[in-house]
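Only one protein chain is missing from this complex, and each of the others stays in its spot.
Our next item is subunit A:
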Amino acid sequence: MLTKRIIPCLDVKEGRVVKGVQFVELRDAGDPVELAAFYDEEGADELVFLDISASHEGRETMVDVVEQVAAKLAIPFTVGGGINSIDDMKRLLRAGADKVSLNTAALLNPYLIQAGADYFGSQCIVVAIDAKYDESLGSWRVYTHGGRRETDWEVVKWAQESVKLGAGEILLTSMDSDGEKKGFNLALTKAVSSAVSVPVIASGGAGEASHFLSAFEEGAADAALAASIFHYKETSVKEVKSYLKEKGVQVR
């Protein structure tokens, strides 16, 4: 039996973790490598690094960060943000990332998913989808550019198309739930998870341990991702896991 995965997400800008991380006991709160090691220690099953650097230099720094994280960590990690080409993927995977996550670039050029999957294998290619509910459509739409631009894609359709092109995993963020801490968007997660054959990571809205349970049980998610509740120590990976174990969910 596969376990359900708990995935902390780190936003990295110009080589530093941002989003007000509060780890008083760490010497350097903004160091992605130290934070990664901390989450590893806590029992995180995987990590996601989101590069939100605006500059070319920032992107280059990310390659260094990946190398350092790979040197210290013995759990898998995904890197996303600003990946536009096979060369970008190659650099990050060569530096030690296990998977790359494509978002806007995949929507602008879906062939990138296929090219990446052909070159590195589907297991390396995560497609990240930012989803927002559309009243008139009665369904969810895909957004790009960090949630700033609406596309014509309906979320379930785009997820299916991504998998057809070779995506090995879907990282699904509910823009409606994100930051609200009221729980993952279960209807959205369920809709996508039951429509595709690959694992789905639920993201956006985690506020407490019970939200993870619902994501797995009602949302049928394979993994769940959170950032701020872990960063702000509102709960910990360890706490979430012992709660899940108590509720009979298989975790590592």
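The definition used in the following text is that a contact is a pair of C-beta atoms (placed from the backbone, for glycine too) under 8 Å apart; a residue touches a chain by one contact, two chains touch by 3 or more; residues count from 1.
Just so we're on the same page, contacts and distances are computed from a predicted model.
> Name the omitted chain as UniProt records it, choosing among "Stage 0 sporulation protein KD", "Imidazole glycerol phosphate synthase subunit HisH", "Acyl-CoA dehydrogenase" or "Taurine import ATP-binding protein TauB".
For the chain not displayed, UniProt's protein name is "Imidazole glycerol phosphate synthase subunit HisH".
> Per the definition of touch given earlier, which of A:Lys182, A:Lys238 or A:Arg252 contacts the omitted chain?
Candidates A:Lys182, A:Lys238 or A:Arg252; residue touching the omitted chain: A:Arg252.
> Tell me which of A:Ala54, A:Ala71 or A:Leu108 is the one touching the absent chain.
Of these options, the touching residue for the absent chain is A:Ala71.
> Tell me where the left-out chain touches subunit A, residue by residue.
Residues 1-3, 5, 40, 45, 67, 70-72, 74-76, 93-98, 118-124, 168-169, 197-199, 222-223, 252 of subunit A touch the chain that is not shown.
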